[in-house]
Structure formats: structure tokens, C-alpha cells
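Working notes, structure below.
What follows is part of the complex, with its chains left where they were.
Lettered A, B and C in written order, each chain numbered from 1.
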Amino acid sequence: MAELFSRIGAETPIKARLKVSDLSISRGGTPLFAGLSTSVSNGDILWIQGDNGIGKTTLLGALAGLNRAETGTVEWSADNQPCEARDICAYQPHKSYAKPSLTAHEDLTFWAKLHGTLSLTHHALEKVSLGPKANVRTQHLSAGQKRRLALAKLIISQKPIWIMDEPAAALDSDGTALIDELVQAHIARGGAAIIASHSGARVLSSATRTLTLRATT
Amino acid sequence: MINYLANPVRFLKFSKIATPIFGWLSLAAFIWGLYLALIKSPPAIEHGQAVRMMYVHVPAAWCAQMAYTALAIASLVSFIWRHPLADSAARSFALPGTAFTFLALVTGSLWGKPAWGTWWQWDGRMTSVLILLFIYLGYLAIWNIIPERKRAARLASILAMVGFINIPIIKFSVDWWNTLHQPASISSPGAPGFPPEILWPLAIMVLAYTFLFGWLSLRGIEADVVRSRIARANTKPAATAIIETL
Amino acid sequence: MMRAMIKRDLTLAMRSGGTWLYGLFFFAVFIALSAIALGGSLNLMRPFAPALIWLAVIFSAMLSFPAIFQTDFEDGNLAQFKLSNQSLLSLCMAKAISFAALSILPLILATPLAALVFDMPLQNVMATMISLCLAAPALAIYGVLSSAILAGRQGGGFLIVLITTPFIIPLLIFGVEAINGYAQSALAAPELRVLIGLSLISIAVGLPAASAALKAQLE
């Protein structure tokens, strides 16, 4: 495990902080939520809970800088300097984003090149048990294998804040255990994680904060 | 002035007064202009009665270009300052602009039949108006195809700005490519020009079109502002967030 | 990291079972169908040959435009790209380069063959190829721009044709005229210089506009 996070581990970890103030986002004319404020920094695990369609995915998108806030702000900072989402956040969306005609290894390598972490690809692939499938095109991977590939991309991103949407969906019990392990190791090395999930995976019981979106009646 | 109006509330106040003024001015100018154009002014020597088409055609062609310029400026403002009112303005300029372009094409070809014997010529000026119509249609299509208002505004404004750079290029290339159409006899200095009994009604018709453009755009902006108000009116959030620290 | 992007796009193209070559097929089909429709008499068509070749290239390129960002947008790769530390400008540049290499270059190389079908004089073939080469950067960048604006819209394909047409018309006019220009003054033809100018403008304006459009898509 140690090698994987060596870059965060070896250097003094970046002091990453994500601060949400008074955030509201609406869809289809009605605000999904309003006046939401919270913050996440090194060592935090924020578990976002809530029923289907309550707005978890939308919120995660805003935290990752992919949706613009309607009112309120989302601010990112690294070592107390304001920065952009992409400097500190990695986002695992609900849908896997692998190129169908690339092999698992090629797809991962591409992202590793962009993140400058080429040396980690092999480890990451083994870590998520896709070693034997490295040369299979991602279009042929099973649902769970695709999710594992997305996990590997989280690893190679080497970003301090992981934003994960429903990471346990379609994974078997080994897979859920793997998420636990990865997140724990990430936190141990000074990372933080924001996880939207229905299933209370084990890692979530060690969440430092929960954010529950509950329908107003 | 623009800064003052940038607030939607103040804008609505302003437009409440300005819109009817534009509307009535336009109507008055149309009545006067059409009277001069259709009844008072003499038929031209070469074109006969068909010259009366000019009073509808030339102002339409001018306003089409003016509307595009306004559209591009509003787009620039919207792109840089992300001001919602500029979005509404840009969007509201586009529809009348398209209509004027279309009108210029239709009246031009109605005029073309008596003047040149065909409805259409692949001539530089006419082709470039056709292309202007394509630009307008593309712009409207973007608004139409993208449901998220802010995104649509941004993407449309990019297209409008790049399209504006494109306009001199088109004009230059197409003018240079094939010319048949009347050269600019009013707009270019030192040109022979028209006699005053043609020039006057033309000028009034131009005014009428311009006021019409102002009226249509103001109404468009008003409707757009009200629409986005209604969209924001329902403010009770569907969910409340409960944050617990463990 | 433009290299990685270009490499990925080329690999994807090679993997797609030759799809990138279909642009070439379209080019051939276009030439064949127009020759058939126009009646097939060589003497009648010879003066139009450069125009038909230009049209074939333009339509073939236009029809490949939507693909530039469409799949990357749909499968979420574009969002991830935004979250990587790479600039969207270099992404657009990489896309323009791989588009030029995969979708325009083969057409230019196929021009002599098309010229053969129309029995064009050698000089005109040269002129057509040169004018196409000079216009290629502009063509690629208009493609990137329009695809960035319309990424993720269904039916974007046809709409792209509409919104790029105004940009492409000057290329077409000067490109076709350049064939006469070249006959008179070879490489010094003013039309060729205009084409270079259009390509430079498109680089200066089109690329930043495309990256702004992508940014707007992702927020």
C-alpha cells in the first residue's frame, strides 16, 4: 500500500480545504437544497446520505467544480491559498468513464500521464484486482470491473480530496472491502473523502461527519 | 445609463415607459413613411413602380446588420460580466434580426424578378445576407437545443462573437467573389446618391424599422426577465441538510 | 501532455475498426455520386472538378466534426479532463491536430485519385492540393470550435453543418479561386495568402473560443 500514496505521504501533505458557504442549487424550477454550508479538510470523511433524487449527485458535482453554484460559493484552497477544484479534487462519478475501445491498461495509462503519475499504473491496476484484465478492452469489462477501474483512476490522480458518488454500487463484497481499505489509507496519509452512498459500507462508520439531505415536508 | 439599467428591476421600470414610446413612434413613422413611399414619391426611371420595394428592402437589410451588431455587443457583455440581462438582450435581438434578414431576402427577391428577371442571383451581397441568415439560425438553434439557460447563454455568446469577426470576412470574400447587386450608393461617401424625394421616405422608413426593432427587443427582454423571475419564484427547497459531526 | 492526448485519439481511431477511413469513403462516394448526377460527361465537368473536390473535402470533414468531442463528453471523459491539471486550450489544440491528421490529411492525399477521375491537368491538381493544405488548419479548428459548442447535444451533427457553414464559405471561395490564381502566379497567388491568413486567424480566435466553449459546457 505504501508505495501508492508515497507522493502524498513523502512530501508534507498539502493542506487541502473545501469550503461550502450558503450553497443552493435548483433543478427544474425548485431548489434541491438551500443555504448549505460545510467544509472538508485533511483527515475528514464526509458521508452524504439521502433518498433517491434528493440531490446528492448534484451536490457532489458542485463540490467538484462541475456544476456552478446558483447562490452561495464553493471555495477550494491548497496550503491556505485559494485554488481551483482541479488542483485538489478527484471525482469518481456514478457512471464509469472508460473509453470502450481502449484496454484497461491503456485507459489508465492515459490518465496517469495527464496526472504525471505513470509509475503508479501497474500498482493501481493490481490493487483493484484488474491485473488479469489489463489487456481487455473496457467495453468488455463487467459492471463491477468498470467501477474498479474508476477506483484505480482515483488512486493515480494523487489528489488530496476524493469525491465519490455511490462507489459501492455493483461491487461484490471484496470490492466494498477494497473501498474501505483505499479510503482508510488515503485518510491516513492526510487525504480527505466525500462519499455519497446508500449502503453504509464499513468505512462510513468511521466517517467524521455525515450530511443528510432530508425531504422537507 | 447601461450600468443603471443593468438591474432587472430598474430595467422593468424603464421599459414600462420606453416600450410603448418605441411602439407608437414606430407606428407613426411607418404610416408617414409608407405614405411618402407608396403615394408621394415618383417611380424610378429604370425600375418603374418596382422601386417602391426599395423602401421595405433597404431598411430591412440595414436593420438586419444593425441587429447583429447589437447582438454581438450584448454577447460580449454577457460573456465578460455574465450579466443575465445581457443574455436576455442578446436573445431578444436575435429574433427580430432573423426576421429582418428574412425580410431583406424576400423583398430582395421580389424585387429581383422585375429588376433582373430572376428571383435569385448568386451574387456577393445576396449570398452574404443568406449567410447572415445561417448565422442567426445557428445562434437561435443553440438557445433552442440547450435547456440550461446559463450554459446556452454562454455558448451562444461565443458563437455570436466569433460570428461577428466572421462578418467582415464574409463580406469581403463574397463581395469580391461575384458582384451584381447595387453598389452602396448611400452609405459610401461621394457616391452619386438618390434624389431627395426618394431619400426622405427611405430615411423615415429606416427610422420606422429601427423603432420597430427597439420595440420588439424591449418586449423580448421584458418577457425574458419575467420568465426567469417566475422560474426563481418558487423558493422552498426540496430538502434540508442536516450535518452531524461524529 | 498534448502528446498523450493525441496518442490516445490516434489509438482510439485505429481501434475503431477503420472508422476513421470512412471519411475517405464518403469523399469517394461524394465524387462518384456527383459525377453520376451531373451526367458524367468529362468535358462538361472538367471546369468544375476542383470545386467538386473542395466540396467533397468540406462535407467529409464537416461530417466528422461532431465526433471530435461528442463521445468524450458523453462518457464523462471531458469532465475528468477538466479536473486534471491540463489546460483546455492544449486539449483543443491536441484535438485539432489529431483531427487534421486523421480526417483531413487522408482526403488531401486522395485528391490526385479524384483528379484522375475528372481528368484534371496536373497543374490544377497541384493547386487544389496546396489550397487544401493551407486551409486544413482553419478547417480543423472550426471543427473543434463547433464541436465544443455543441458537445453533448443530440442531433448536433446537422447543426454543426449549419453553424460552421459561415466560417467555411470564405475558405471555399478562396480555395476554389486559388486554382486560377495558381495558374497565373503559382505560389505567389493572393488567394493562397488569404487562405494562410484565414488559418492564422482561426488559430488566434478559434482555439481560445473553443476552450471557452468547453469550459462553459462543464460548469
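Operating definition for what follows: contacts are C-beta pairs under 8 Å (C-beta built on N, C-alpha and C of every residue); 3 or more make two chains touch, one makes a residue touch a chain.
As the structure is a computational prediction, the values presented were derived from the model and not from experiment.
Participant: Only one of each protein chain appears in place, so what formula describes the complete complex in this structure file?
Facilitator: Stoichiometry (whole structure file, shown labels): A x2, B x1, C x2.
As a working rule, only the chains that are shown with their structure count from here on.
Participant: If I average the Cα coordinates per chain and compare with the overall Cα mean, which chain comes out closest?
Facilitator: C
Participant: Would you mind checking which chain's C-alpha centre is most distant from the centre of chain C?
Facilitator: With centres defined by C-alpha atoms, farthest from chain C sits A.
Participant: Roughly how many whole angstrom separate the Cα centroids of chain B and chain C?
Facilitator: That gives a centre separation of 31 Å.
Participant: Quick one: report the Å distance separating chain A from chain C, using the average Cα coordinate of each chain.
Facilitator: The computed centroid separation for chain A versus chain C comes out at 38 Å.
Participant: Taking each chain's centre as its mean C-alpha position, how far apart are chain A and chain B in Å?
Facilitator: That gives a centre separation of 48 Å.
Participant: Can you pull out the residues of chain B that are in contact with at least two other chains?
Facilitator: none
Participant: Would you give the residues of chain A that are in contact with at least 2 other chains, written as numbers and ranges?
Facilitator: 68
Participant: Under the touch definition given earlier, write down the residues of chain A that touch chain B in their complex.
Facilitator: Its residues touching chain B are 24, 26, 29-36, 38, 50, 54-55, 68, 207-216.
Participant: What part of chain A is in contact with chain C in the complex they form?
Facilitator: Contact set of chain A toward chain C: 64-68, 85-87, 89-91, 93, 95-102, 106, 110-111, 113-115, 137, 153, 157.
Participant: Which stretch or stretches of chain C touch chain A in the complex?
Facilitator: 1, 4, 8, 11-12, 15-16, 71, 75-77, 79-86, 218-219
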